[in-house]
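The structure's right below; bear with me while I get my questions together.
Note that one protein chain is taken out, while the other chains of the complex remain in position.
Should a chain be cited, it is by its letter among A and B, assigned in written order, with residues numbered from 1 in that chain.
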Amino acid sequence: MSTAAGLRHDLLWQKVTIAIPYVWLLVYFLAPFAIILKISLADPVIAQPPFTPFFDSQGDITATSDNYSFLLTDKLYAVTYLKSVFMALVATLLCLALGFPMAYGIARADESTRNLLLLLIVLPFWISFLLRVYAWMGLLNNYGVINNVLMWLNVIDKPIAFMYTDFAIYVGLVYSYLPFMVLPLYATLERMDLDLVEAAQDLGARPSQAFWDVTWPLARPGVIAGCLLVFIPAMGEYVIPYLLGGPESLLIGRVLFDEFFVNRDWPLASAVAIVLLLILVVPIVFLQRSQARDAEGHA
Amino acid sequence: MAGNGASSTPFIEIRDVSKYFGDFAAVDSVSLTIGKGELFSILGGSGCGKTTLLRMLAGFEVPTKGRILIDGVDITEMPPYERPVNMMFQSYAIFPHMTVEKNVAYGLEKEGIPREEIKRRVGEMLNMVQLGAFAARKPHQLSGGQRQRVALARALVKRPKVLLLDEPLAALDKKLRERTQFELMSIQYKLGITFVVVTHDQEEAMILSSRIAVMDKGRLIQVGTPKEVYEYPNCRFVADFIGNINMFEGTVVDVDGDRVRVNCKDAGGELVALSDSPPLAGSAVCVAVRPEKIFISQNEPENSEDTRLAGVVEDLGYFGNLSLYRIRLEGGRIVQVSAQNRRRSAERFLEWDDKVFISWRPRSAVLLTD
Partner (left out) sequence: MKPRSRFILSVLAFGYAFLYLPLASVIVYSFNDSRLATVWGGFSTRWYGELLDNDQVLDSAFLSLRIALTVATLATIFGTMAGMALSRFSRFRGRTLFSGMITSPMVMPEVITGLSLLLLFVSMQQLVGWPAQRGFGTITIAHTTFAMAYVAIIIQSRLSAMDESLEEAAMDLGGRPLRVVFDITLPLIAPAMIAGWLLAFTLSLDDLVISSFVSGPGASTLPMLIFSKVKLGVTPDINALATLIILFVSSGVLIAWWVSRRSQRQSA
C-alpha cells in the first residue's frame, strides 16, 4: 500500500471517529433546542400534538410571541423565576458554608484518611438521587425521626412542621448538591502549596489573616466552579420541591413540569424553558470557561 | 568573610531541643549557639532533622522538649507571626496572586507600618536585589533566579533579627547558583543580619558559611568553621559526608607520643597518623586521607616519616585543572588521588597500569575512632 493511500485511510477513520458522536449530538442535543424555540412561538390547541404547526397550510410562518408576553405580564411567573433564583442562591451559599470547611479538612487530612473521606463524599452520587431525597421525607415528617427524637428528648411537645416548607427544600437542595461543592473545592485546596500559608504567617499574618489573604483568594477557582455546579442544577430542580416542598413552593422547574404534564400547554412550557435557559446561559458559559482554563492549567 | 561574627556572643541559643513525631525523634537533644551576624549552615542528608530544626526556629513546629532563645528572649512557644524571624522557603512560597511589590510589602502591611514608609522600604529592597524594574510583575512572569530574589527581598524587608533560608539555592541551575552564593554573602555582610541556612549541599555550606553544623539522624555531629569540619572531621560520618576521602580501617600497632602506627591489611602496609588523644595499641581505628593530600610518584619517595604505599594506576580522569587517579594498592584496595596539573604538557604524566608509589605526611591524615 502506498503511503498516500495509507494516510488517506488514516484520515478516514479519524473523520468517522469525530462524525459519529458529532452527528449524534447535533441531532439529539442541538436540534431539540431549535424545536423548543419553535414551539415556544406556537399557540396551544387541543390536538395531538397540542400546538399549532410552525408553517400553516399556505406555507406562511405562524409565529406568535403570545407565550412570552404572557410570561412577562403574569406576575406568577416573574415571582416564580425570582424565587427560584433566590432559593438556588441561598442553597448555593449554604453548600459553600458547609462545603468549604469540609473540603479544607479533607485536603489537610493525611493521605489514607483523605482517600476514605473523599470516597464518602462521592458515594452518595452513586446512590439514587430520588431515594436520597425520599430519605428526608422519613426524617422531616410530622411523625418522622427528627420530631420523634426531639419529642423524646422533651425539647418540644408538638411536632414541628418541617415537611412541605421552604426549609425542607433547602435541606434537600444542600443535601443533594453538597458533593458538587466539596469536590472542586477539594481539588483546588489540595493543589495549594501549604508553604504559602506558612509564608504568610512567617511574615506576620495571624492564621485568620493568612486564610483571607492567601487561602481564600487562591481557592477562588474552586469556589466559583462549586457554586455554579450547585446553582445551575438547583435552579431547574423538580424532584426536591415536589417531594419536600408544599403545593405553594412553586419553583420554576416544577412549574415547567406541571405546565407540560398537567395543563398540557406545550408552547407555554417551551417558553418557560427558553427563559430559564436564558437566565442560565451566563452561569453556564462562565462555568465552561473556568473549567477550560482549569484543564489548560493542568496541561 | 569566614571570620564574620564567628566569635561573637550567643544570639540564638538552642538548649537541648528535641522534636518527636510519634516515637520518631526528628531532632534529638540538640544544643547549639549561633553568634550575631553569623552566616551559619546546618548541613545534612535528607531526613537528618535539619529542616525540622529550622521550622522550630521559624515557629512552625514546637519542640517536644528544650528551649529556644533569640537575643535573650525565649521564643520556644511564640507563634510564627510574632517572631522576629523570617524565612525564605525552599519553594520560595511567593504568593501567586500578588505582584512582586505586593509580595514584598505583605509583611510590612501586617505590621501596620504607614503606607509611605512601606512604599519606600519596598522600593529600596527591590533595588537592592535588582528587581526594581519588576515591581509590577506577577510571579509567573519571573525566572527562577528572580523568584528567588523576590523571596529574599520579602523576608529581608521586615528587618528580621534572624533570616532562615531553607535550601536557598537548590532550585537554581549551576551557573546561577554560583553567582547567587556570592550575592547572598554580600547582602548578609551589608545588612549584618544573622543567617541560618539549611542545606544538603556540602559545597554550598563550605563556601557560604562562617560555621557549619553537621547533622545526622536528628543529632548534631560536629560544629565548626568550614576549615575545621573539612580538615579535622571528628568522626567517620563527617569525614565521609564532606568532600572526598580515603578511609583505611585498621588496628593500632603502637603509639609514640602523638604518632600512631596503624596496620591496615588491604592497604598492604603500615600507615602513620598524628593524634592529640592517641588510642591504645590494639584498638580498631580509621585513618582518613583526602585525595589532594596524597602525593603520587613513579620513584619511591625518600622521606621515611611519610606513609608510603605501592600500587598501579587502575583508572584516571582528566578534569583540566586537575587529574583524578584511582590507584590499586598491593593489598587490593583502591585509593583516590588528585593532583594539580601544574605543567602544561601534551603527554600524560601517568598512564593506565603504570606502577606508582603514593605517600602522605603524617599530619595530613586524620585518625578517627568513631
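In this section, a contact is a pair of C-beta atoms (placed from the backbone, for glycine too) under 8 Å apart; a residue touches a chain by one contact, two chains touch by 3 or more.
Just so we're clear, the structure is a prediction, and the values are computed from it rather than from any experiment.
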Considering all chains of the complex, which shown ones does the missing chain contact? A
Missing-chain contact among A:Y77, A:F162 or A:Y175 belongs to A:Y175
Which positions on subunit A touch the chain that was left off? 6, 9-10, 13-14, 17-18, 20-22, 24-33, 35-36, 39, 49, 98-99, 101-102, 104-106, 108-109, 115, 117, 119-132, 134-139, 141, 143-145, 148, 175, 178, 197-198, 201, 207, 228-229, 232-233, 235-239, 242-243, 253, 256-257, 260-261, 266, 269-270, 273, 276-277, 280, 284, 287-288, 291, 295, 298-299
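Definition applied: only the chains that are shown with their structure count from here on.
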Dist(centroid_CA(subunit A), centroid_CA(subunit B)) in Å evaluates to 58
Report the residues of subunit B in contact with subunit A in the complex, numbered from low to high. 58-60, 79-82, 85-87, 89-91, 93-97, 106-107, 110-111, 154-155, 158
Report the residues of subunit A in contact with subunit B in the complex, numbered from low to high. 193, 195-196, 198-206, 209, 213-214, 217-218
